[in-house]
Structure formats: C-alpha cells, structure tokens
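Removed: one protein chain of the complex. Kept in place: all other protein chains.
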Amino acid sequence: MGILPLGILVFFALMAVLLDLWAGRWWAKTASYAGIGAALVGELLLWGRRGNYMAGLLSQDAVGIVAGVLILLFAFLALLITDGYDLKVNIKEGEIYILMTLSAAGALVMVTTRHLLVAFLGMEILSVANYALAGLKRDTLSKEAAVKYAVLGTVASVFFVLGMAFYYGTGGGFLLDTRVAASPSPMALASGLLLFSSLMFKASLFPFHFWTPDVYQGSPAPITAFFSVVTKTAGFVFLLRLSDFVIHPEVKWFILAASVLSMLYGNLVALKQQDIKRLMAYSSISHAGYMAMGLLLEKQGAWVLLFYLAAYGFMNLGAFAVISSLLEKNSLLNYRGLAKDYSPLAVFLAFFMVSLAGFPPTAGFLAKFFLFAEVGRAGFWPLVVIAAITTLVSVYYYLRVVLVMYMTEGRPTASYLPSGILTMFISAFFVLELGIFPSTLLVFLKYFVG
Amino acid sequence: MSLLLSGVLFPPALGALILILLGRLLSKRSVSWLSPAAVGISFLTSLLSFFLIKGKASLYLFPWLSVGGLQVDFSLLWDPLSSIMALTVSGVSFLIHIYSVGYMGEDPGYRRYFAYLNLFTFSMLLLVLAPNLPMMFVGWEGVGLCSYLLIGFWFEKETAANAGKKAFIVNRVGDFGFLLGIFLLFTLLGNLNFDYINYHANSLAPSAATAAALLLFLGATGKSAQIPLYIWLPDAMEGPTPVSALIHAATMVTAGVYMVSRLFPLYARSGLALNVVAWVGIITAAFAATIALVQNDIKRVLAYSTISQIGYMFAGVGVGAVSAGMFHLFTHAFFKSLLFLAAGSVIHALGTQDMREMGGLRKKMPITFWVFTIAALAISGIPGFAGFFSKDQILAQAYIRSKAIWAIGVVTAGLTAFYMFRLIFMTFFGEPRGWKNAHESPPVMTGPMLVLAFFSVVSGWFFSSFHGWLKPLGYIHLEELPESKEALLMGASVGLALLAIGLAWWIYLKRGKGFHTGFIHKLLLNKYYVDEIYNAAFVIPYREGSRLISRYFDIGIIDGTVEGSGRLTLQGGRLMSFFQSGFLKDYALWMAAGVVLALFVMLGRAL
Amino acid sequence: MISVMVFLPAAGAVFLLFVSGKRTGFIKGFSLGISSGVFLLAVWLFVNFNPYYPLPQFVERARWIGFGLNYHVGTDGISLVLVALTALLSPLALASSFRYIKEREKEFYIMLLLLETGMLGVFVAQNLFLFYIFWEAMLIPMYFIIGIWGGERKLYATVKFVLYTMAGSLLMLVGIFYLWKLSPDHSLYFYRLYSLEIPHQAQILLFLAFALAFAIKVPLFPFHTWLPDAHTEAPTAGSVLLAGILLKMGGYGFLRLAMPLFPEAFRLFLPYLLVLSIVSIIYGAAMAFVQEDAKRLIAYSSVSHLGVVMLGIFALSFRAYMGGIYQMLNHGLSTGALFLLIGMVYERTHTRDMKNLGGLARPLPVLAAFLMVTVLSSVGLPGLNGFVGEFLVFLGTFETNRVAAALAALGIILAAVYLLWMYQRVMQGRAREKFLSLPDMSLREILIMVPLVVLFFWMGLYPGFFMKKFERSARFMMEITQQKYKIISLVNQGGER
Partner (left out) sequence: MSSFSLFILAALLIAGGIAGFFLRKDLLTMLLSSEVALSGANLLLLVFASQASPTEAQAAVLAILTVAAAEVAVALAALAVVIREKGKATEDIVSEMKG
C-alpha cells in the first residue's frame, strides 16, 4: 500500500513518455495530470498510516504523507501554470509535463524514505529532471540556467555521496537511525555536515544557494515555481529527517549559521533586484532561512515546518502563476501599471506578495507566527529577533512589487491563461484558508506529527 | 430668583448663536435690532437682579468637569462684586452695540461683527458670573477669542490679522500662568471655587499662596495689558473702534483687576503678591502714560491711556483697596469707552486716525467735542467728574501704604491730563489740517455717547455706597486718612493735572507745535523699543531656532538616521550581491568553502 | 454584535470587489451606507454600554486556532469611545472623498472599508494575537491609500510609513511570542496576561519592544519622522483616519498593553517616557511653526498633541489618565477636522503651500468659520473639547510632577502660535485674484463638518456624558498598571480558556 502513490506516479510518467512519442503532447499532458492526480488520491488514502515497505527502503509516516500530499498538490498546480503558458512562449515539447511528473516522483521518493541511498536516488531523479526542465526555454539564459544547475548539482551530489560514505563508515548502514547520532567521531560530524550541505543545496540555503537566482531567472516561469515549491519541500522534509536523527549536536550550529545568513543574504540582496524571478529567488532563499530555523526544533519542528512549507508553496505558486501570465517579461519595469490594465493579475500578485511578506490574515503571517513562536519557545530568542528584523527588510521588496503595479504608470502586456487563473484562485483560496482557518491543517499536523 | 441669572448670561449667547447660524437669512435691519436687544435684555435682567437679589445667589446648571475628585460645575454666582461687574459690562456693552449700528453700518461684515460682539458680551458675563476658576477661565479665554476675532475683523489687512494673533498669543502666555495657578491651587486645596479658596486662603503657606497668586497674576497681566504683557493692546487698535471701546477699554481688559479682587484673600495671604500687583500696576501706569505723551495715532494714545488706567486699578487693589480699584474700574468703563466712541466718531467722519491730519473739529462736531472733553476731564481727575473720585481714592490709599506708589501715581495723573488735552487740542482746536468736510455723527452714535457722558460725570459721586455695596464680601476695607491730609493730597494731584492741561495748551495751541527732537522723544515714540526687544528675545530666536532645528536636526539628523538606516540596508544588499558573481566556479568555491569552514569550526569545537 | 460591526466593512469591501468599477455612484452610496451602519451599531453599543462595569462587555468568543489563539472581542469603556470615534470618523472621511478621489474609485472605497475593519478590530480585540492581526492587517489598506491616491511623494511616504510602523511592531511580535510561551495555558487574553509574573529582566526587554511599537505609532519624539511625510502625502481621507484613529492606537497600546503588562519596567522607564512626551509637545509645536505645507504643519501639531495624550497616560494620576484618553478623542476629532478642511481648501486651490494661500476667508467664509472653530478646538479653547483634555492632563500631571506639567503647559502657548499662524496664512490677508471666485462649502461638506463641530461643543461643555462611559474602565486599567491588586479573581469572570 505504502508505495501506491509512488507506483502510480512512475507508471503514469512512463505512460506519458510513451504517449508523447505515439500520440502527441496533449496525451502526455493528460497522463501527467492523471498521474499526479491519481497519486494525490493514493496519498490521501494513506492518510494516517505508517509503516515500512520494501525491506525498509521506503517508510511512510505522517510527515511523509503530509509532505507527499503537498508535493503532489504543488506539482499539480505547477502543471496547471505550465498548461497554456508553454505554447505561448513556444515550448512545444510534451516533455515539460513528463519531466515535472518525474521530478515530482523523485521528490516523493525523498519524502517517503529514511534510507540514504534511496533518498539519493530520489534526489537524483528529481535533479536530473530539473536540469532538463531548466533548459527548456528557447533562449540562452535558459541554457545557462541548465548548465549552472547541472554542474553545481553534480557538486552537491558529490557532497551527498561523500556524506553517505562517511555515514556508512560510522554506522555501517544507510538507514537513518539513532545509532549514529550518538557517535562523537569526526567522521560522523563530517558525514552530517556533508549530507546537510547537499540538501541545503536543494533547499537553497546559504552558502549553497548560488544556483538559485540564476536558475530561477533562466528557467521558464512555471518551472521556477515548480523548483521553488516541490524541490524545496522535498529538500526540507529530508533535512527534517536528517535533523530528527541529527548526526551530531554540533551540526545545529551549522544550521543556525546557514539560517541566519540565508535570512540576511536573501532579504538584503533581494532589495536591489529588478527581475521579478530573481527577486523571487532571493525571496526563496530568505524563506529557506526562516524554515531552517524549524530544523533546530527537535520534534516540535515538524509541524511548524510543514505548515510553513504549505503556506509558502501556495503563495509562491500563486505568485508564479501571475508571473507566468506576463510571459517572461520579467523585468519589474513590465509590471508598471499592471493594476490598471490587468487588474485581476495585479490583485492576485499583490495578495501573494502581502502574504509572502507575512501580513495577516494570510497564511504567510500564520506560518511565520507559528515558526517564530516555536523557535522562540525553544529559546532561540536572538534568532527570532533577527528573523523579525529581516522580515521587515523583506516587506520593502515585496511591497515594492505592489508599488510598481499599483502606484506607477506603464503599459504592461500580459495574457490571461485560464489554467493559470485557476491556479491563482486555488492558491489564493489556500493562502486565505490557511491564514484564517489554519486549524484544518494544524489539527492534523499537531495530531499526527507534533 | 437665581434663575434671573440665566437671563443675564444667555441672551447674548442666543443672539450670537442665531447670528452665526442664521446670519445669512437675516436682513441687516433685523440684525440691528436683534443684537443690541439681546444685550439690552441682559442689561435689564442684570438691573432687575441688582435690585431683587439681596446678597448672594447662585444658579447651578450642570456639572462640567467631574473626574476623580475634581468637581467643576457650570454654575453662576451673583454677589456684590459680580453684580457690579455684570451691570457695567452689560450696560456699556448695550450702549456700544447701539453705537455700532451706526458705526459699522456700511461694513460688509455687519452680521459677523454683531455675532462676535454678542459672543463677547456672553463670554464677559460668563467670566464675571463664574463661581470657580475653571469657569472663569472659560470666560477669560472666550473674551480673548472674541478680542482676537474682532481685532482681526478686517482680516484682509495684514496688520489687523497680525494684531489679532499677537493679542491671542500674548494672552496665551498669561493663560499659561493662569492655568498653572489653577493647578497649583487645586493641588493645594482640592477645590477651585472662589468661596472655598478665599475661605481657606489663610490655611495656605504664604509661599504657596505667593506662587499661586503670582501665577494667576501673570494671567492678569496678559488679559489686562500690564507689564510685561501689555504689548498686544496698542496693536489691538487695528480693530473697529467700538470694539476698542468695549473690549479694549471698558470691559475685557479689566478682567485681571476683577480676578485679583475676586481672589483678594489669596493675594492678601501673601504680602509679596499684593506688593507685586501694586508695583506692577503703578509702574505700568507711569510707563504707559509716558508713551501716550507722544503718540500721534488717536486710538493709540487712548490705548496707552487704558494700559495706564488699568495700572491704577491694580495699584489700587494692590495696596489693599479693593473697592477703590473696582470703583476706578467702574468709572473708567464709562469715560474710557466714551473717549473711544468719541474718537470713533472722529475717525468715522475723517477716515483717518492720525491726529496730525485733524484739528479744528470743534465746530463741525460739537457733540463729539463736548462729550470728549467731559471724558477727558474725567480721566484727568478734575474734581466733579467721575475719574477724580476714583483716582483720588486709589492715591489716598496708596499714600497710606507706600509713598513711592503715591508719588508715581500723582505724576502719572499729571501725565494723563497732559496727553489727554494734547489730544483734544490737536484734534478739536486749531486749524483743519488736511480734511475737507467733516460732519457730526448720526444720533444712533451720539446717543450712546451722551449717555456715557452723563455717567462719566455722575458715576463718581457714589463711592461710599459702592464701597458699602461691596462690604459684604468680607475683605473690603479702606484705611482712614485724616481729612486735612486727604485734601492736601487731592490738591496736589488736581493741581498737577491743571498744570499739565495748561502746559498742553501752551505747547499745542499757543506755541502750535510739539517737541519733536531728542533722544527721549524718539524713545517714547518707539514705545521704548519693547516690541523690538521682545521680537529679538523671543520671536526671532524661536522662529529661526525652529527653522534651524527643522532643517538640520529634524530632517538632517532624525530623519537622516531613519533614511540612512534604510539606505545602509540597500547598500548592504548591493554589497552582498557581490557574491553572486555569475561564475560557476565562484559558486562552487563558496559552497566548498562553506563546508570546509564549517568542518574546521566544528571539528575544532568537537575535539 | 461587535463582530458584526467589525466585519461589516470588510464584507462590504468583498461585495464591492464584484461590482463594476464604473458604477461609482452606487459604490459611494454603498460604502457610505455600510460605514454609517457601523456607526449606528457603535451608537447602539455606546448607549447600551454599562458604565459601572469596568471589564469588557459585549464579549464574543470563539475557539479559533487553538493554543490560546482564539477569537475574542469585547469592549470596555476605553475601547468603547475609541470604537465610537472610529465609527464616526470613517463615514466622514469616506464622504469627504466623494469628489477628492477621481480615479480608481472602487479600489479606494474597498481600501477604506478594509481599513475600517482593521481599526475597529484593534480596539475591540481582547487577546494579543487578534490585536496584532488587526494591527498589522490595517497597514496594507493604508499603504494603498497613501501610495495610490497620495500626493507627489506618495511612494516615498507610503513605504516609509509601512516600514517604520512594522519596524516597531515586528519586535512587539517577538514579545508576543515570549508572552505566549510564558502564559500558563497559552492564553493571550489581556486580563490573563496582566496577572502574569514576568521576570524583571524580561519585562524590560518586552516593555522596550512594545513601547517601541507604540511610540512609533503615537508617534513620540524621536520616532515621528514618518508622520509628516505620511500625513502630507495621504489623500484627505487617509490623513483623517491616520491622524484620527491610527495614531490613537499607539496611546491605546501603551495604556492597554505596554503599561499594565510590564508595570515594573514601565516604572523604570517612566522618567524617560515623560521626557519624551514633553519633548514631543514642545518640539512638535516648534516644528509645526516653521512648516510651509499646511498638512505638514498639522502633522507636526499631531506630534505635539499626542505628546499631551501620552503625558496624561504616563503621569500616573487618574485625572491625567482620564484627560489623556479624552484628549485622544479630542485630537481625533479636531485634527481629523483640520485635515478635512485643509483637504477642502486643497480641492479648491490645488495647493497646500501656505505661501500661495491667503485671504480665503473672503471667498470661503463658511469654510473659514469652520476652520476657525476647529483651530480653536485644537488650541484648547475652554468650552470646546480640546480644553477639557488638556486641562485634565496638565492638572493631573501637575499633581504628580510639577515641572513636567509646567513644561508641557508651554504647549498651549506654542499651539496658539502655530495654529493661528496657519489660520492667518490660509484665511487672512488679501486673497489672490484667482481665488476670489472659489465656491464655498457645499452642503455635503457642511454635513461632514457639522457632526464634528457639534461634538467639539458637546464634548467641551458636557464632557461627563463621554467620560462617564470610560471612567470605571480607566480607573481599573490604571490600577492594574499601578499594581494596586492582582486581578486573578476578576479574570475568571471574563476569562478565556
């Protein structure tokens, strides 16, 4: 049972490959929708179960299920954003859907295992698909993005394998468990550090974030959205598992430093960005910094982190749905006067920006509220203060987007993509829902996870 | 019976309200009836109350401020002191309302004028009838407001607007003291009713009483134009002349005297405060009189004369003779408003206020001339006229307390006579200078003047009954002076006054021109440069200092810090983006460096 | 009932989203209707409020998120009058925009309605979480109002406003986390928090965090520089609500949260706070005096007047405390009125630079009369509302600290200086030729001003009517602040689980 969603997803992904060859991209697309949709249903059927499958290679628990649902939901929404966008910017390949499905499958693997090798395999599936996705747009930036992503991704893979080797050297196995956690040896330390580094790469944490701005900027907008939510969710959930079995207490300082630096770096550098996707990239780095605080929280961390991921995912997807509607005219200059000519788009983008900035009554606020409060409760008060101050910095650039749309004049061009609009509505719904009635998710999180 | 008091207070308020709200709907004619009638009713009711109410009465209306132990009621108090004041105020005000119908007849702001005038009467009566300090302060500020509005009545004239503002602000300085005095009294006594304060004044420490009394007196110097806050009154002559007569001569400016009289036991508790009152009064009297000697603007002469006369009143109260001071207030109300009205009549006819452009008006404006002369004789203290009796009482009482005050007072009386007759000679005698055709004013203006002229003579004849009327207050008493001594003093001041009149006659009629040279003349003409000194000491430093602070501190430093921190953050972002060089190798290098660094740090810590 | 009142404007705003932006007449009428409805509800609350019960009334509670983060609204006397002020000023501000706002009208009224919900929410929230939500949520509509419909430097002003305000409130948020952690049952209910035993060291830090948030909002010197920019650039309605309501939240925050929650720390910082209040009074007045822009002048006058409010609240004398609260209302009304009137002048002359104005009393006598009354209310003329507040504040302060009161009372002189100077420069003197034919106030404008002027007199002549409503609550709050007694026993009556 436990591997049902994964099986469905892989099956449909392969089907999509074949259909794309034989029947054309529409079929590939449909198969992808169907695969992700069916997997989502499968995942929901697992709601509340836990257990190990395939000789412990895969293991299902509450965190995994919630993360799986989120990943599949996000992937589905990312597909919706892509749908319609792709033809407008001249991406004719059906692969875009297949690759997204595959990538989602990789992400799903990452969140349903506690086995390092399996996680590595999942991560690589995800990465390989992502490299290809990054390069799908027909311009040099897209290619540059793909190359940078791939090369740096390889480096991250090396880190992971090295870390895995050290882990194996310490404990003699690939399964994450407590045996190793107690070990005080330098090798355990090194292994922890390397594994964390590798996943921090996926999660865009300083100083492993460098790919993020360039890849976000170069990739097609819906793909960027996909990266920013699916990859990040998978990365953070595995980071969570790593820190559950934290290799060595010293690693906490590493996380702490990465968290603080990400908050500072992401927010500060975002201030000067003129390209909205780059801006969103730095925003993504800074949010990663906030989320990393959740890794410091022992058991309490899981639910706040998952809530944050959910909130972040929806608001980011919503924002990218709007960004995609501008069809790669990503300079902020093209957002001038958007509120006049494309009022609905501006309303949505403004709403998501406000949520990203963390204003009530949106999910972004509550996510920050819970996260910061829990971090404070754990005693990291200076960290919370830094987070609060950097949040203030972030307000500047999020609201700057609003300002450009609403308070300056210009002649923007955009197109209303039906499925994009649908995504905006769905995302906005969830952002509000999680912002006003978070209990729907929280009850479950607290009950199963927390 | 005490309900009558609402009939005293409220008709003018009602009049003002109607004029403000419905003024546009009313014809000019109905305004001319309504507004004086409102005050007339008030006057009649006061008269009625005066005769019907024996001793004290008070009318409780509603609680005004009632917060945690502070209890200030909106109620009215009728006692000998307030009854005299109310009568004077409503009576003079009524006459001036009538006069104004003629004087302001051509003005486009006719309704506004009468609305303000009614409002003033209301505020003044409120001040007079207030039973406690906060209520008095309401009236106190109310008359200040009306004064502001009426001085700046012709607001299109920059000087008028400035003068109004100046009056208000200078008064505010006084009010600052007044308020602190109220606070201090409340802190000390826990109650702000006059009765309570007066009754318990003796339980206060003298130093506390001094502080409270002097703070209140600061308010009085503002309102009653005494040193150091007298500077607004000469400028206030920018207002219409009937306003000067009513507000800046007869009623409002004497409020300070009234207040000190009201709280006399408090002042008496502190000998120092009383001395300060007396000395400030007498010095102001002399000081203002010297300035009046050389002014050429007819109204400014009268303004300084007013300051001077109020100085007398303070001197009177200050030497302990409340009834004398109040009596001078009473008589002064008639002859000074008459002087203003007569001057107004001249101004109305000629359209100028500069005495150098007048002269020879005696024939053309006989009534004006005669009433003016009566009033001048009254103010100069010529026996038989009202001013003689009141001023004489003050000087006699001053003589008992302090010879110095008496001496200054007598000299000032001489100066008064001199400048008044200088005015008369320059205006009504000699040859016309610069005017073509003048005419006597209409009956609506001369009527009130004649009434006032009558009172300028007879009001002085009743000092003993005045004194007797005030007696029940409990703190009214006069020192007795030997008959012979009194006559001597009287003779001295009267003689000096006659001498001064003669001198004025010699200089301005016989010789034909005044002295226009010399340092002293220039000093007096420029009013001792007090305005300039105040400007340099307060106004300019405040304004320029604020400008500097605004530019360099507020915008420069405070806002600069705010903006600087913002800019610093932006700059920080720009600097940090240096990491994002675009080169793959750099990226990988930073990643590796991060791991290696962390490894070293942690190994270092762990091992 | 309170919930209905609070969320009615928001519901109206949502409804307006689906109305075509072209039907401006309907939009205006509808939003004014909603806003007036809120006013009627507020009147209902005011009338039915029991003045003898100091704790919150009309309490409505609902389990919401859990962990102490619940929905809990209610109003005690202090909140009540501030709610009433909000409910009054909102429709007036709204109506004042009918001709002022010429573009994107629908969005404007939506934002105003959302703002109204936020403002009401801040005053009725009974737990810290809800309070913070409304506190923050309110910023966004204001951001739009200044940013879209503001003057020349609107972008600068609106960004400054939001960032500056958030700078304070984010640290307050950290403080809220701390309290949340400390609270035994995670409750953030105000009256539960009052009974917390907070360690001394923590009190100091928490007080600083809260005080900073509120001091910025008030604004106390030296945190005031956002105000002149925001006030000046905001459209009339924005300025009115900013000055009339938003600034009050700072004072409200101090008296409801910063002071009673951390009484020891408050006692510790009291001297500095008094100094800041007094400096605000005098400094604000001095700065107001040298401004050329009429709205900037009024903005600085707000700094000065709010200094009086804060002095009253800080003075720890009941009379001053009452006066401070009363002065909040007064300032809301009179400064609101000042902004409305200057807005009307601006609509006619298209300038706020007083160098270019003058003599307007001739073409605009009615406007001049209203401005005069308002100026007088603002300078604290006895008989009008401003005096009552100032008198009580200074009187009360004098009892506890004579020097402070004496210095602060200098403000009454300085207020006259700058306000009369403003009046003179706008209304007096000779009018320019082109201004001579300006139309005087329309009926709509007069109807906007009349309630305010009536209240000036009403509140000035019969303050008891209003004071009675919040006297008990004020005494109660002050006693909590002074730690007269622990309130555990009372909490159980109105407590939150």
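Read from first to last, the chains carry the letters A, B and C; within each, the first residue is number 1.
Quick note on the criterion: a residue touches a chain if its C-beta (ideal position, glycine included) is under 8 Å from a C-beta of that chain, and two chains touch if they have at least 3 such contacts.
Note that the coordinates shown come from a computational prediction; the quantities given were computed from them, not determined experimentally.
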Note to self: According to the contact rule at the top, which chains on display are touched by the left-out chain?
What the structure shows: A, B
Notebook entry, point to check: Of the residues listed, A:121, A:256 or A:422, which one is in contact with the missing chain?
Noted result: A:121
Notebook entry, point to check: For the chain left off this view, which of A:14, A:147, A:256 or A:422 is in contact with it?
Noted result: A:147
Next item on the list: Specify the residue from the set A:32, A:82, A:217 or A:391 that touches the hidden chain.
Entry: A:217
Margin query: Across the whole complex, list the residues on subunit A that are touched by the chain not included here.
Written below: 117, 120-121, 124-125, 127-128, 131-132, 135, 140-141, 143-148, 150-151, 153-155, 157-158, 161-162, 164-166, 168-169, 172-174, 213-214, 217-218, 272-273, 278
Item checked: Interface with the undisplayed chain - residues on subunit B -> 577, 580-585, 588-589, 592
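Keep this in mind: only the chains that are shown with their structure count from here on.
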Notebook entry, point to check: How many angstrom lie between the CA centroids of subunit A and subunit C, rounded to a whole number?
Noted result: 42
Item checked: Centre-to-centre distance between subunit C and subunit B (centres being mean Cα positions), rounded to whole Å -> 36
Check: Taking each chain's centre as the mean position of its Cα atoms, how many Å separate subunit A from subunit B?
Finding: 77
Item checked: Shared-contact residues (touching 2 or more other chains) in subunit B -> none
Check: Which parts of subunit C, given as residue numbers and ranges, touch two or more other chains?
Finding: 163
Next item on the list: Mind listing the subunit A positions that touch subunit B in their complex?
Entry: 147-148, 151-152, 155-156, 159, 184, 186, 189-190, 193-194, 197, 201, 206-208, 210-211, 213-214, 248, 250-251, 253-254, 257, 264-265, 267-272, 393, 396
Check: If you look only at subunit B, which of its residues touch subunit A in the complex?
Finding: 569-570, 572-574, 576-577, 579-580, 582, 584, 586-588, 590-595, 598-599, 601-603, 605-607
Notebook entry, point to check: Which of the residues in subunit C end up touching subunit A in this complex?
Noted result: 64-66, 104, 132-134, 136-137, 139-140, 143-144, 147-148, 154-155, 158-159, 162-163, 166-167, 170-171, 173-174, 177-178, 180-181
